[in-house]
Structure formats: structure tokens, C-alpha cells
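Read through the structure below, which is laid out as C-alpha cells, and then see the notes.
Complex shown without one protein chain; remaining protein chains in place.
For reference, chains read A and B in written order, and residue numbers begin at 1 within each chain.
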Amino acid sequence: MSVIEVANLTKYYGKARGIVDVSFTEEEGEIFGFIGPNGAGKSTTIRLLLSLIHPTSGSARVFGKDVVAHGPEIRRDIGYLPSEVYYYEGMRVSDLLKYSASFYDHDCTQRIRELSETMELEMHRRISDLSYGNKKKVGIVQGLLHSPKLLFLDEPTAGLDPLMQRRFFDLIREENARGVTVFFSSHILGEVQRLCTRVGIIREGRIVEISDIRTLQQNNYKKVRVTAEGLNAAAFELPGVTNLQAENGSVHFFFKGDINAVLQRMAGTRVSDVTIEEPTLEEIFMHYYE
Amino acid sequence: MNIFIHELKSNLKSLLIWGVIVVVLIVMAVSKFSAFAGDPELLGMLDSMPPGLLEALNMRAFNLTTLSGFYGVMFIYFGLMGAIAAAMWGSGIISKEERDKTVEFSLVLPVTRGRVVTAKALAALVNCGAFVLITWAGSLVAVRSYNPDQAFYSFLALEMQAMLAIELIFLALGLLLGCAMKQYKLSGSIAVGIILVTYFVSIASVMQENLDFLKYFTPFRYFDAGELFRNGRMDGTYLLLSAAIIVVCVVGAYMAYGRRDLYI
Partner (left out) sequence: MSSNIYRHEFRARLGSVLIWSLGLAFLIVFFFSLFPVFADQAALMNEFLARYPQQLRAAFGLDNMDLASVLGFYSFILLFAELCLAIQAGNYGFGLVSIEEAELTADFLLSKPVSRTRVLTSKLLAALTSLAVTDLVVWVSTLAAIFLFREGREFDRPTLLLLLVSLVIFQLFFLSVGLVISLLVRRVRSVTPYSLGLGFGAYALSAFSGVFGEVALELITPFKHLDPAYIVRHAAYDTPLVLLNVAVTLVSLAVSYWLYVRRDIPAVS
């Protein structure tokens, strides 16, 4: 049984499209990255899975249960970190966490203590006095304190300083090591690349691509940069080369195909430096954006 | 200038809703006048009533059989509506920036806070004026079938001025609350509290003679319909009092908003 099974999920807000015909699955223990431009439908998808909004058509199952019919049950084991965090202004951090814990059947005090220490929370301050980043930290603890089996992260690190970002990712990796499944929506492709095993790309409400990261990178082009004296860009005009640019004595381009052709071209030149890399997720992504 | 126009536009719906409500009330009220019009028996009975009773019920100058008398009795409710609308517009127009979290847009524009308050206050003022005009027009239309005389028209004009005055007082109060309160949510609640209290005080002040002094504390009695009818003009003392309240509130509003820390 997959942890998440989405089949032809569609949501229209009146006439405006939210998502159209979205299907994917996520298995237990995976870290699934969900990426796409603004307004693509990432938040809509997550909100549908949390039963905050209702689908126009299609179905979604989490832990094998339908999200509309069994929402409350499912949510017992779900943790949610929204992109923008709002809490009851008058409450203190400790009270909010206790209130959050009171919804779950088991005792969370130990977990609260551990997590608050890791994220360096000030337990006695009022929510209204916290900065955005600090509220985000409270959000992280709030989403994790009941030891959920599935985590929904929506732009989780926006607003955190680099140190906290690293702590956060360590936390996520720890959770994942213990078997927690993670569904992760983000713009920061660097972190998606570091953390996720599989990636889904959504654009204008439709899924464009779902595959694991390795495959995505491998099936794409390679970035090549060659530095040599008196280098002529035309030397590398081969089939499979795109985006050929020359500057300051080096040439760089994208290449898809048999890399030997490039190596042979280079063998004929006295090369002082060469770099052959896989594209970052960002570069792949921009390709899909355009 | 653009803030002014923007605010006018965004408050238009509210103005229309209040306008419709008040016109409906006027039409309903006036349409029932026929039950009282010119009934000689009623006239006779009113004359024979003990003055104490008439006084206590604020009916002394009033003759329900005339249109003016009738309208005067109903006026308190229109005045009340105007007061509520004005207070809501006054406090809301300021606190909505914090409530809708647009503070970081509107108040970082290259204008002083004073100008922002002025633009908003003027927009709310226009709304109040428009509301008075709507009430006036609605009343004129509603009474047409009774062929009122010049005396009524003058009286109506006076009542409308009174309504404007009441609105201005509560508008100023609303503005002050919106500008001064750190917790913007409280400004609406306090406005409600003040309206309720002044309304009840206005009632208490007529119920007993030794409570009559309370009339200085409630704007609803500054422009008592009975007095207006009798004297044909608004009382100077009360006008001065109203002006004083308005000036104090407005000045306070500007000062408070200039100094206040704005958070979202």
C-alpha cells in the first residue's frame, strides 16, 4: 500500500483552475519533492490531501484511506508545516505547543522538549512578539511533536537562517531514517536535490514529469566547460551541443549524447582545464519552466 | 489624492448597504403616518395630557398628527444608524490597514502619516455626507404623498444638519480610536461600547429630572428633535460642544497615529 495515492485529482476554484488530472504515488520512507512555478498548484495539492479544500473530481488516498471520508483519522499521523505560519497571537509558545499536542492520543512532552531544544525555541514568549523566522521554528516543532508518519512540508525553510535550515534538514533526515515519509514542496531546488529521492514537477496545474532524481539528471544533458589557449568555439560545434558560448579563453556548452565525441574533440587540443558536470535541478527545472 | 479616491472606492459598497437600509426604514416609517395624520381626536387628547408625562416621553413639542411631529419621533433611529455607520467608517478606515496587513504598503509610500490620515478622514467624511444626503432624499420622496408644508421642509433640513453633526462626532471618535489603539481589534469594540453607553445615557437622562445633566454627555440629546422643532435652529451650546469634541478627537487622532508603532 502506497502512503499517498493520487488519481486524476482535479480542483477548480469556480472557473479558475487549481490542479487538473494530477496523479502520482508515494511509497513509505520516500522523500518526494514537489516542485513548480508560482501558482502551479503545489499548495492546492497539499491542501487537498489535508482535506482543507475539497476536490472537484478524482480521488486521493493517504494510508489507504480516502482523504475526504476519513480526514480526521488520517490526520492523526500527519504533520503539516505550512509555508506561512499563523498562530493565536495571545498565546505563549509553550501553551500553543501543549494545545497542539492535546489533539493527539499519546504523550508528546518528551518530544516537545527535544525538538524545542534543537530549534532553540523561547518557550515563554508570546506568539505576537516573535519574528517570522521564529514563528517558523515554532511551526516546525508543532508539526513534528506528535511523531507523525507522514510529513507535508510547504516551503519549510523560507525565513530560517542558514544554521536553522541545516538543523531542520538534519531533523528531517533523522525522521526519514526512522521511517517517516516526507512530501516536500519547495522552490529551493538545491535543498530538494539534497534531500529528495523522487521528484514531481507540476506546471499550470498539470504534472509534467515524475521521476527519481538520478534518472532526471542522467537523462539530461551534461554541462561542459573547456579552457584552452587560443580556443575556437567553432571547434565544438557538434551534434548534441546546445548553448555554445565562448568567453575569456574558455568555451562552455550543454551536451546530450555520446560524450566520447566531445572527448575526442578535446584530445586534439592542448587543454588547460576542463569541467564536465551534471546539471543542477535548477537548470533542469528552468528547462521545464520555459 | 489617490489614497482618497482609493478609499472612496473601497467603501462604496458599505455606503450603499447602509443607504439602502436607512431608505427602507424611512419608507416603512413614513408610510404608516396615515394612521396618525391630522386626527383631531388625537390632537385633543394630546392637549389634555399632563405636561410631566409629555416631558418624560419627550413629546412636549410634538404633535404626532403632524408630519414634523411624526418624523421627529422617528428621527432617533436614523440618528442612531448614522452614528453607527460613522463610527464604523471612522475606526475601520484606519485599522483596516493593520487588519488587512497592508500597512507595509500604504504607510511606506512617500507620504507623511498625517496626509494618510487626512485622505482617509476625508473619504469617511464624504461617506457621512453622502449618507445624510441619501437620508434627506429618501425622506423627501417618502413624504411626497402627504404634501408637506414649508415648515416641514425647514424642519427636515434642520434634522439633517443634526444628523450630520451626530455623524461627525462619532466619525471623529472612530478616527481617534482607530489611530490611538495599539490593538486595532479593540477600536471596533470600544466604538460599540461608546455608542451603546451614549444611547442608554440618552434614555436615562429623560427618565428622571435629576439625571437631566447627563444630556451633556450624550450626542443623541444635543439635537433633541423636540427642541429643534420649537426653536427652529440648533442650540449654540451644543454646537460648540460638538465642535469641541470633534476637534479634540481629530487632533488626538493625528498626534496618536504619527507616533504609533505599526506592526502586523
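Going forward, a contact is a pair of C-beta atoms (placed from the backbone, for glycine too) under 8 Å apart; a residue touches a chain by one contact, two chains touch by 3 or more.
Because the structure is predicted, anything quoted here is derived from the model rather than measured.
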Omitted-chain contact residue, chosen from A:1, A:52, A:263 or A:286: A:52
Hidden-chain contact residue, picked from the options A:24, A:63, A:87 or A:183: A:87
Positions on subunit A where the hidden chain makes contact: 13, 43-44, 47, 50-54, 71-76, 78, 80, 82-84, 86-90, 99-100, 102-104, 142
Positions on subunit B contacted by the hidden chain, ascending: 14, 21, 25, 28-29, 32, 35-36, 41-42, 45-46, 49-50, 52-53, 56-57, 59, 64, 73, 77, 80-81, 84, 88, 92, 96, 99-100, 188-189, 191-193, 195-196, 200, 203-204, 207-208, 211
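What we mean here is this: only the chains that are shown with their structure count from here on.
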Whole-Å gap separating subunit A and subunit B, where each centre is the average of the chain's CA atoms: 56
